[in-house]
Every structure is written in structure tokens, then in C-alpha cells.
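My structure is below; once you've seen it, I'll send some questions.
A single protein chain has been removed from this complex, and every other one stays in its place.
Chain nomenclature is as follows: A and B, assigned in order of appearance, with residue numbering initiated at 1 for each chain independently.
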Amino acid sequence: MIPASFDYEVAESVDHALELLRTKEDPKLIAGGHSLLPLMKLRLARPGTLVDIGRLGDLRGVRDAGDHLAIGGLTRHHDLNTDALARQHCPLIAYAAGLVGDPQVRHRGTIGGSLAHGDPASDLPTICLVLDAVIVARGPGGERTIDASGFFNGFFDTALAEDEIITEVRVPKTGSAGWSYLKFRQRALDWATVGVAAVVGSSHGSIQGAKVAFTNMGQTPLRAAAVEAALDGAPRDAVAQAAQKADEGTDPPSDTWATGDFRRHLARVLTGRAVEEALSR
Amino acid sequence: MATTERPAPSIGQRKQRKEDPELITGASRYVDDISIPGMLWVYVVRSPFAHARINGIDLSEALAAPGVVAAYTGETLEMGPLVMAWPINDECKAPAHLPLTKDKARYVGDPVAVVVADSRVHAKDAAELVQVEWEPLPAVTDIKEALADGAPIVHEEYGTNDAGSWIMSRDSPAPIRNPSGPYFEDPDMVTIKEEYYLSRLIPNAMEPRGVVVDVNSSMGEYTVYSATQIPHILRTTLTITCGVPEAKLRVVAPDVGGGFGSKLEAYPEDAICLTIAKVLGRPVKWIEERSEGYVATLHGREMYQQIELASTKDGILKAVRVKLWASMGAHMRIITPGIPMLGAWLYAGCYDVEGYDFEYTNVFTNNTFTDAYRGAGRPEATYAIERAMDALARELGMDPVELRRKNFISDDKFPNYTIASGLTIDSANYAGTLEKCIGMLGYEKFRAEQKSRRESGSTKVLGVGFSTWLEMCGIAPSRVLAALKYIAGGWDAATVEFLPTGTVRVLTGVSPHGQGEVTTFSQIVADQLGVDFDDVEVLHGDTQIVPLGLDTYGSRGLSVGGVALWKAGEKIIEKARKIAAHELECAEEDLEFAGGDFTVKGTDRSANIKALGFSAWSAHNLPDGMEPGLTATHLYDPPNFSWPNGAHACVVEVDTETGSIDLLRYIAVDDCGVRINPMVVEGQVHGGVAQGIAEALFEEATYDSEGNLQHGTMTTYMLPGPPELPSFELDHTVTPSPTNPMGVKGVGEAGTIAAPPAVINAVVDALSHLGVTNVGRPATPERVWNAIQEARR
Partner (left out) sequence: MKRITVTVNGVTHEAEVEERELLVYFLREGLGLTGTNVGCDTSSCGTCTIHLDGESVKSCTLLAVQADGAEITTIEGLATNGELHPMQAAFQEHHGLQCGYCTPGMIMAATSLLKENPSPSEDDIRHGLEGNLCRCTGYHNIVKAVAAVANG
């Protein structure tokens, strides 16, 4: 319940934060702190210096940027859940943000923190993956963009460099496409045992551009490539069969919540349900 | 006898609790809120191995760390073993349990060293620097594996992990009506044999444990503030372990944030803190961290059950035969070996049988010790019989409600019916509670809905489960405890005193920590003595203020402590009557007592009890030879257990594709005799039911092959939150206990006893059309789904 000792610096600007990351010993960014502090309290994480970017108000909020929404890296789950623009143009991410943790967690936790943590059991990484979001990062060499598809490298491992900060997340507006996120868990405040996100368009009775992604089905959030391929251009009654391919290419963990085999089963069932729900929206 | 007819201005009212104003404003004082000048902090170094020899401990680095005052191992901090109070028979193995282990660690979390420093932070930092030379040994955490040949041995001196058996036909002081064997050999009988595994549970009182010890070195006096349910018992056990004279040891249970049995214990940390305070002559404090508590605080249940029923072909239950194998964990704590025995007599449930046999075997494993968890023994019994009754109903092709109706002990057997296992139930209303429950449920309508849902081919199917229950609570008649080899008694004490300013001070030997006795005992006194509810002050939980008592557990607060209070009140009335007769110059027999007034029959001359209290205090004009003061103490030893009962029903919706369960309705009809405060009674039932549901659907503590606790934090151990539970539908019947003058029984454990089989029976019922007959508990989605797959195979 008491973290090991560390130094603490408040960043006054993104540039200042980058400088602190460069100059301080064993630095670690903290925003809401709801991924990091629990680990520090159990002394499973022992950073040398915490660089607090929680006060960078510029990085907070949702902006309409034409074909996409620009979500500041420090936008909290609660903000995203209640944001009018997000609810209108990308209801999936607004909805999913409301499923992260509990209200207190959502009052502190941020989208940037959630992505940078790279937890495959976490909701927003999956949502960003299924939406083909673009992650904007700033580092000593300036700004770069990283596609969500190339962001999650491995278990708690992302493309974000140690000296970079997520400043923005760009999510395409979903327009008329239907959406769903089914988060299977025993208790409301748990991580997903399995989560299935779907964004599905349809025209003239056939499915167009179906996108499906999983939470907690491998080392990273995963896109369900086989399902997407099976659905693309298929009639609506092909969903059940396509869903059977859901666990192809996944590598789900076995833990106290479920075995890998049961997760595979859940992925198949929930994929069918998620796609159907998306089609009905 | 029963007093339901008596006019009751306070008893029976939904009085708001006197406890609440502090608790809702943050003015409460739990042990972690206590700070004493000069106080040092204790941090306990624990074994990371389930089983490992200690080849050396190096404290030097820790001692050199900032703020560190001292550090100790079991070799350097002198203490005796912790007290184990229930050696169930001669074959019960009870190895000495030292607060700091010296030779080897026997479970993950076993305390091996302590660091004492000037702050919480320094103590924790320095504890990381303690170097222990470990020699890891193979560990065993499963009951059956522990009994197998070649298993690692937890206590080598015994050469076995078998900690001894208790066999009813041999060890029980009460004779069994008939042995069960002949019924099972009778070819005309229908017999079933069921096996269940009850998972290991972590009690999870919301307040972690903690101890603060204050020292008055010049007087050799110590005050131990402990988050405990049992300040009196703890005082005695600490004296034995630490050698502090009992008269100089004061134990205080400040506000205590829940217990559920987890604070009914003599823990290593209590003894360690007292001993360090004694050695250093300084106040010390230890506060448990939650994840630490998951290995350091007692666990509950974990047993294999085998239950056999023999019945006639038309469903008359004739015999019950039960065998249990229970996990002790690594040590026998204060009443560990006797926990399964607390259910021993109840495995026939509310049903009248002829033949009965019961035995259990205790087993050592490399886990945290088990001990009393809410219900202790009785939830286990109720689970076995109520699940087995459903199994028998399936075997016979009978409706489970019909089978229960057919077998209840009928009302005309009471009062005082001796059941086949040998105990005598004073009163109950088994059929009555079930009928009420069925009515609330709308049973026939439910069955129709269940059928149509199934026929529609929906993947969301419905099920209902029933559980009728009884318990022996109000622990306990001291003579019975003696016959069961429990070391202490089961009485409790109360003192009532009129203070000169007109208020009534009540000292109770029970130690409430959420149960609301400050309120309910005020209601009792208000009624009995005719004083204002607000003029009664109930004090508890401090052995200096209330020297006599045996504390709170086993639903005994009201049925033992409350009856002691009533008896003390009777003595008060008796004495006040003498003073009144003296003042009013009449014979005692001419006085009527009502509403606080002694009135001379047929006149308007009267004396109020408060005024008589003042007279007794001033002692200006008392009858010759009378002691001053209007005060009375009573130690009440109950002549029997108390016997509440009830019937619960649970309705679930099961998703056959994912195995997830939605709890749609939970109905509880309970009979705890006369209810002092219905609001408090309902609260007890709500909380108990929630814990029972949690046990059935969510909670389990499992270990990996190396003996590490897998559900080791509150993140992984599944305590249900508000969204996981429904609102509950409650009703009751009132069958006053003839055993005590208030007609009360006890309700603290009711819900926890009743709920698990109701829930699991509902899940099995929902899936019965698929051929499912059992689902392991907790019934997680994966277990439910697996049960469906197995049935389909």
C-alpha cells in the first residue's frame, strides 16, 4: 500500500514533459495514474521519477476534425463517455469508455494512459484498433502518427518510445455503420474476460466493411481477420458461420477468470452477437 | 415464556440505529484511526513459499535502515504458542503454532520476522531488506492429495497430514436415534449418493485487521486495541501466549469494520505486537494490508462432502449418512478442528429421519489456516442436504417442493423434539416458511414460464431453486461445549445500572461490530424497565469497562447476550420493587409494575423506577440491610441452542451459450422468533444472503501447484458489487423460542446458511432439461458451460 521511493516532477507543457523524460533517471509518465499507481502500491513497479502530465489541460477534450474526432491524450474515460461529439460521431468509443473500471476510475483514467499501458485486457485499445484510430505521439524528434494496427507490439508493450507522449488519438467518425461492444465479465468492475468490438456497415442486404476486434484474446488487442474476411460482402445470414472463425489466430490466456479454451468459445459466441447487434443499430 | 402478547412500545419497532451518527459522518474510530505518541510501526515479513525450511535469517541490513528501532525472528522474540481451544477428541492433532515460525514456513504468508520502525513507511521499506535463507520444499494444497501416499507432510512429527477424525457414533455426547446402515442395505429403499466440493473462501470484512498496543510500563499494564470480535477471549489467549497478567491486560475492540468470523481469532500479529510493546516498553501499531490479509487472515469452508440419502419409493426420507474431509490449512487456529462439527447434527436439515451417521476427517495442507466463517459448519450442512434433496427429487421423479413438504418435522412435534442426530430442537415452523415462500414466488406460474421459455428454444433458460434451513445458533450451552471438548463456556453477561442522573447504563459482554446491539439492547431495556429508549446507553467491547463476556459470533448476540440483559433487568425490577414497597409503605405483592411505574394496586400511588434508581444511589432511605445502588449483573448460560429456520427461493436466468447467470429474484422467508428491530433483522438477512450468493456464484480462493494463492488480491478474488446482486424479497413468520423469556433466536448467519444451495439448485434446475445434475461452485460461467457440455456428451 506504500510505493517505493521516487522523485516527482510536474510537467508545465508537453515540451517540458519531454525534457523531463530525457533528463530524469528512470522516468515514467503519470496522468490519471490508474494503471501505474496500483502496480506501484504493490511495489510491482518502481519508477525513479514520475513525470506528472496530468495538468496539461490542452491535451484534454474532444474536437471535431472533419472526418474524424481528435481526442486529447488526457481525455478521461468519464469525459469521453459523456462527450456530446463522441456520442454523436463515434458512439462506440463513448459507450466503451463508460465500461472501463468504475466511476471513480473513469474520473481519473485517461485514453492516452490506457493505450500507453498496452494491457490486452483493457477496453479502449480494442476500440481504437477496431476503429482504425491513429495515435499521435510527440517525442524529442517531434510529432509522429502511429496507426492503431501497428501500435500494440506485445504484452504491455507498445510502439510508443520511452521518451514519447501520446498527445492525441484520432478516431474516424463511424457515420452510418452499426457498432457493438460486448464486454463479457462476471462483475461490472472487472476487466473483460473477453471483449468483442464490431463496426459493421451494410448495403442492399449484404455486409460491407465489417471490422471486428477482441479484448483479452492474446498478447495484444487483436483484429479478427478471418471473421472480417468471411463477412465482407456476405449476406446477413452468414454471421453465425463467420463467427465460428472468431478464435482463428488468437492466443487467449488462461487465468482465474477463464481458460483459454473457454475464451475461444466466448469469442465465437460474442462475435456473432456483436455483429448482429451492430447490424441492428 | 413467550412475550408476544405484551404491549411493546419499543420492541418490534424499526428504530433508527444509535450507532449510525458517528459512522455516517466519519467520526467513527477504527483501529487504524488510533495513534499514540511515541508509537512504533510493525511490519511482518512473511514466507513467499508454501513450504520451505528456514536455514537462517539476516536482519542486519534491515536494522541499519532509516528509522528502524528493532527487528526480530521467532528465535529472538520470546512468545508461547497461540491458543487452540477446541481439541475435538484424543486423536485431534494440534501442533504448537508459534506466532513467528522458527523451523519452516508452512504456507505462503507464514510470519517469519518482524521489523519495528518509527513510521509505516520505514517499517515497510526495511522489511524488504530482511534476508531469509530459504530451502523450498514440495508443497501440498489439495485435501485429497494431502492424504495420498508420499504427499509432502505439513507437520513432519506426525508423519501424516491426517489431523484426526470425529465420528458421531463414537464421539458425540448425544445418542443417535438409529444407525443409518440398515436403511441403506434395505432393498426397498431408494438411495442416492452425492459428492460436493466447497471451495475455500476469504471472509473479506471491509476493514482489514489491525492492532495497536499502548503501554503503561511503570504499572506493567497494557492496552491492546484490536480489530476483533472477541476482546474477552483475546485477553485470555494473549495472557497465555505472552505471559502478561490477565488483570493487567485490557483489550479494546474499537469500532470494528465487520468480522464474519475473520476477527474471531487469536492471531499471530496480536501476540507479536503485545510482545514487542512489552520488550521495548513503547506503543506499537500493525495494520494489515488487504493483499497481506488474503494470506494472513483466516479462510473459510473448503471441504469435500459425501452425502447419502435413503428414502422410501414414495419419498419418505429415512436415513442420512455423511462423510466430510475438511481443509485445516497449515495450522489449527482457535477453533479450526471443530468447525465441521458445528454442522454435524444438521445434515438431515428440517426433515424427520430415523437413521443418521456423520463423520469428518481434518486434513493439514500448505495453505492459510481455516477457521470460522459466517455460518461455520451450518452452511456446509445445509448445502449438502438441500442439494441432495433436489437430487433425490430427480431420482424419484418428484417435485422438489413436494418432497420437502412430505418430510418436514411437523409442527405438532414441538416444543422440544429430539432429532435423529440427538439434539433437541425447541421450536420451528418449517412448513409455514416454505408455504409463504412458495406463495411469494408464484410457483405454478413460474413453472409455466420456465416451460414456455424452454419450448421456444431460447438460449436464456429459467430455473428456480429452494433451500429450507435450520441452524443451531446462540452458541452455546456450556455443558454441551464441555461434552464436545471445547475449552471455554458459552454463557454471556450483562449489567444494568441506573445512574443518578436518570439514565441507564448497560454493559454487555457481546462485542457487536455492525449488528446493532447498541440499538436493539436499548429497545429491550426501554420496554422491560419502562424507560426512554434514548436514556439507555449500551457499552461494549472494552474489557476494562465490561470485564465479563464471551463476545460476538455464532448468532449469539441476542439469544445469549440479550437474554442475559433481560435477566439482569428482572433483578433490577425485583430490587426496585422492594424499594418502592418501602417508600410507598405497602407490601411488594401489592405493587404492579408497568411503564416504569410501580403502582399500589387500586390506587394512584406510584413510584417511578428512575426515582427509585436515585433513591438507591443516595441510599438515604433504603430498607434495612439493603445494598445501595440499583444495579444488577447476570451471567446467562443458555439451556439449549436457539433454532431459527426458514425457506428461501432463488430464480435465475442462465445463458446456455456463455454459461452466465442472471439472478432475477431472491426470496427469503425466515423465522428468528421474536424480532426486536425488524429493520436490523432484515439487514442481517440481506447481508447474509449476499454472502451466500457470493459463495455460490463468485467467490473462491485457489492455489497453484506451488502453493501460491491465485486469488491473491481484491482484484482477482470475486466479491460481488452492487450490480451483481438483486434487491431481495423478504418476509417472515414468528415462532417464539420457548427456551428463553424473550422468545428470541438469532439471525446473523441465516442468509449465509440458506443461500448457496438455493442458488445452485436454481442453476441446476434451469439446465435440468439438458441433463445437468450438478454444477461446481462457485458456478462461474465456465463451470456452467462445462456442465452443459458434459451433459450433452
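Some points to look at:
Operating definition for what follows: a contact is a pair of C-beta atoms (placed from the backbone, for glycine too) under 8 Å apart; a residue touches a chain by one contact, two chains touch by 3 or more.
Values in this document were obtained by computation on a predicted structure and should not be read as measured data.
Only one of the listed residues, B:G516, B:G659 or B:P756, touches the absent chain: B:G516.
Of B:G329, B:G432 or B:G687, it is B:G687 that touches the chain left out of the display.
The chain that is not drawn here is touched, among residues B:D162, B:D186 or B:E289, by B:E289. Residue in contact with the omitted chain (choice from B:D20, B:D103 or B:E592): B:D20. The set of subunit A residues touching the chain not shown comprises 1-8, 10, 30, 33-34, 37-38, 40-42, 50, 52, 54, 78, 82, 101-105, 107-108, 187-189. Those residues of subunit B that touch the chain absent from the view are 16-17, 19-30, 32-33, 35, 120-121, 204-208, 255-258, 260, 289-291, 513-516, 679-680, 682-683, 686-691, 713-715, 719, 721-723, 725, 727-728, 751.
The rule is short, and it goes like this: only the chains that are shown with their structure count from here on.
Chain centres here are Cα averages; for subunit A and subunit B they lie 44 Å apart.
If you check the complex, the residues on subunit A that touch subunit B are 1-2, 4-5, 42-43, 184, 186-189, 193, 256-259, 262, 265-266, 269-270.
Residues of subunit B touching subunit A in their complex: 120-121, 124-125, 128, 289-291, 657-658, 660, 698, 702, 710-711, 713, 716, 718, 720-721, 723-724, 780-782, 785-786.
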